[in-house]
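What you see is part of a larger complex, with each chain still in position.
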Amino acid sequence: MQTDTAMQTLPRYSGIPTFMRVPFAQRLEDFDIALAGVPFDGGVTARPGARYGPREIRNMSSMTRAIHHVTGFNPFEACRVADVGDVPFTDVFHLERSHEDIRRFFEPLFAAGKTVLAAGGDHSITFPVFQAMKPRRPLGMVHIDAHTDTWDDFLGSKFSHGSPFRRAVEAGLLDPKRTIQIGIRGAQNSDQGWRYSLDSGMRVVFIEEFEAKGVEAIVQEARRIVGDGPTYLSLDVDGLDPVFAPGTGTPEIGGMTTRETLGLLRGLDGLDFVGGDVVEVSPPYDPSGSTALLGATLMYEILCLLARSVAARR
Amino acid sequence: MQTDTAMQTLPRYSGIPTFMRVPFAQRLEDFDIALAGVPFDGGVTARPGARYGPREIRNMSSMTRAIHHVTGFNPFEACRVADVGDVPFTDVFHLERSHEDIRRFFEPLFAAGKTVLAAGGDHSITFPVFQAMKPRRPLGMVHIDAHTDTWDDFLGSKFSHGSPFRRAVEAGLLDPKRTIQIGIRGAQNSDQGWRYSLDSGMRVVFIEEFEAKGVEAIVQEARRIVGDGPTYLSLDVDGLDPVFAPGTGTPEIGGMTTRETLGLLRGLDGLDFVGGDVVEVSPPYDPSGSTALLGATLMYEILCLLARSVAARR
Amino acid sequence: MQTDTAMQTLPRYSGIPTFMRVPFAQRLEDFDIALAGVPFDGGVTARPGARYGPREIRNMSSMTRAIHHVTGFNPFEACRVADVGDVPFTDVFHLERSHEDIRRFFEPLFAAGKTVLAAGGDHSITFPVFQAMKPRRPLGMVHIDAHTDTWDDFLGSKFSHGSPFRRAVEAGLLDPKRTIQIGIRGAQNSDQGWRYSLDSGMRVVFIEEFEAKGVEAIVQEARRIVGDGPTYLSLDVDGLDPVFAPGTGTPEIGGMTTRETLGLLRGLDGLDFVGGDVVEVSPPYDPSGSTALLGATLMYEILCLLARSVAARR
């Protein structure tokens, strides 16, 4: 029978797919970093499908490997990494009760001091993840996205994927002064979200500024803004151009390239990351799997950042 | 500029797509039969996407034409048919409040004596349509589907697309003795739904019986069951085999063919139809548009039944 | 964290996908029937890709459920069913050594008296499965396929997916007199395979005869031919028409329908099945996943047959 330990040496098309072919763990003592799926898209305002994100990211993540080609770092040697499965949703037609399910799933993980890397689902999931973290001081955040996600309400709710970071600031979970939003673009029917981000003190880097200044300058600014406090990394794949991430719900043309995104992520090495997520991969709009492969590879890059932070905290 | 009246003679790839290229009407006095979209999939239990059903059915319905090749009947000559647009949803993250939006949209139409043909959306929409009808006596129904949709609750709700007809019976809107469900199949984790249908007195025709007896026998039985009272026709495209309707959320192999479905529908001519719907067309799973074309063509066939009923009631 | 036992009640898009969401087992004492993947397509003569078959069948098999709608039988209550993972291939560029890997994987399962349901992979895998079974008397077989797979050699090898049953007869593992091949069709450049099947005593039911006589007659003949001895069920999805199984390597138009296939399989209930497989699902040619869903559903149907046999042997 198939054994967990054999996974990395087998052909990449074989085996039951956990994230990056790590072991599926059911006991807290077996891992340092938890890879978790949050199959929920009840907070989207346009195209659905991100509920299938964890499944297809797992599927394509069999293509990722261990040793980083730039740094030589191997996160699987630095830390014990496990797949802890998916949030079990019990009330899928109810946005706020589903957020409660998310909170309940992550609370014991954070309480046990685990570092978490989540695969969405839509971006509304980050707010309950923050709630589950119960951070002692408001979090800093590097946020890659086409949208600020700081709208007040959308189509009848304050908890959709357009609002998580406004809710997080209001709840004292997120420090807007230690938040940088990168890749923002696209017309809007109201400037409410852009304004909230700026008024609350977030640093908003529209794509035009990003391109004009270049990756390195934005890296330096991001490092300065989040500083050395605990920081979260939230990556909405629609921060990238739709050619790199077609499988998403609210695509906006003119976004970041994969090379820019990789450069940006790698530049953040050494910050004190306590968690992260990759959200808005929507497989029904990704028939070739390219967005899932992107999501899986970006999860690997973020895992390297998290593993460095975990190792540094020892 | 484009004029409404020119639509039928123009190439089928031109023009802003209303259902079957009928006029877009905004006044009740302009039509007898309303074609309406219900872009809602907040009630699905598996694959989403039916929110885009009305849009893509409209798109493909430019391929439908006027004169029925079997009967020579032209529904557009028999009645004034209009596209009344889509239900305007105001609270899209809330299943029951969305059902309220549906009710509010259809109530004035039914109150004015209009006959309605709706394009879903998921099957949960039929319950609020029934509520909007406020039928004086419980409706009869011919229901084509892979699933009985008479489950009690699913994943935390009693109003998902698995429950509309149980709710309708409980609310006194649907007469189970005048209800026939055709095409039922597929394993289930509980037999609750099948049992409710049978216990309440519905006639459940599993696909195996349908195949064994043949279309004509089932037609006769359907006519006998619904009788001459007011009757609704609800067609879930997953009643057909997935090869005919790949773009749907809960496909079950081994379903009805298009020829059987067409034969069944045509056999119902002359019943007293007061409304109908085609639901569960999910465009994200229908990249070729074949399910939308199917949905559009079945809407045309049902329109012929409705138009005959409207004409007969004059 | 996700627990195995929760799988069946969770939304069907959640969780790490084992076959039909059964537990992943690593100990022989935990199950009666093993569901196993054989991700190998090194034996195909035309379009590759079946190496991804187990992965995508697992993915889509989350859509299958427990209680059979015709019989009310629940195989998961009748037997302990587990996913034992995939054959670990060590020498993927070598056809015969890969067959050796298959043998090695299945031998302990059969030696422990387990019943096995395998997901291919190409059809060449059935020969090493037979070798691993070491049946005391040659097996009977119900074989659904467009091709007899009894060619002598193809493109340089005697072990490709065109030859497994010729090899099996030669090795004394398969009893041609107790073998029936159903759905055969398609032109050939040589009649070698057809002739071998007929000359060795197999019953070859070409699709034209199948259609003319009907499912029930073929069921009766199949039951008579295999009799009450130990029997294997091998289902190549290209036995079905390409509209039902587009994702396969050697499609032939004009094949069986899903309804015919389901009728045929259900008619075999009560035979003494000792194992089975579903092969030739090729995901690169199945972008919509419809063939994987078909494969998963047919595995469920075959699982019902196997579970009845296991229960009967107790």
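Which chain is which? They are A, B and C, in the order written, and residues in each are numbered from 1.
Criterion: a contact is a pair of C-beta atoms (placed from the backbone, for glycine too) under 8 Å apart; a residue touches a chain by one contact, two chains touch by 3 or more.
As the structure is a computational prediction, the values presented were derived from the model and not from experiment.
Novice: Shown here are 3 copies; how many are in the complete complex?
Specialist: Every protein chain is the same sequence, and the full complex holds 6 of them.
We take it that only the chains that are shown with their structure count from here on.
Novice: Looking only at residue numbers at the subunit B/subunit C interface, is the share used by both copies over half or under half? Answer same or different.
Specialist: Counting shared over all numbers used gives less than one half: different.
Novice: For subunit B and subunit C, let me know how many angstrom lie between their CA-based centres, rounded off.
Specialist: Subunit B and subunit C have C-alpha centres separated by 38 Å.
Novice: Which subunit B residues sit where two or more other chains touch them?
Specialist: Where subunit B meets two or more other chains at a single residue, that happens at 45, 47, 155, 285, 287.
Novice: Can you name the residues of subunit A that touch subunit B in the complex?
Specialist: Touching subunit B: residues 41-43, 45, 47-49, 51-52, 89-95, 97, 155-157, 159-160, 284-285, 287 of subunit A.
Novice: Can you tell me which positions in subunit C touch subunit B when the two form their complex?
Specialist: 8-9, 11-13, 63-70, 72, 243-244, 258-259, 262-263, 287-288, 290, 293-294, 297, 300
Novice: With touch defined as at the start, can you tell me which subunit C residues reach subunit A in the complex?
Specialist: 1-3, 6, 10-11, 13-18, 24-26, 28, 34, 37, 39, 51-52, 54-55, 58-59, 83-89, 92, 105, 109, 287-288
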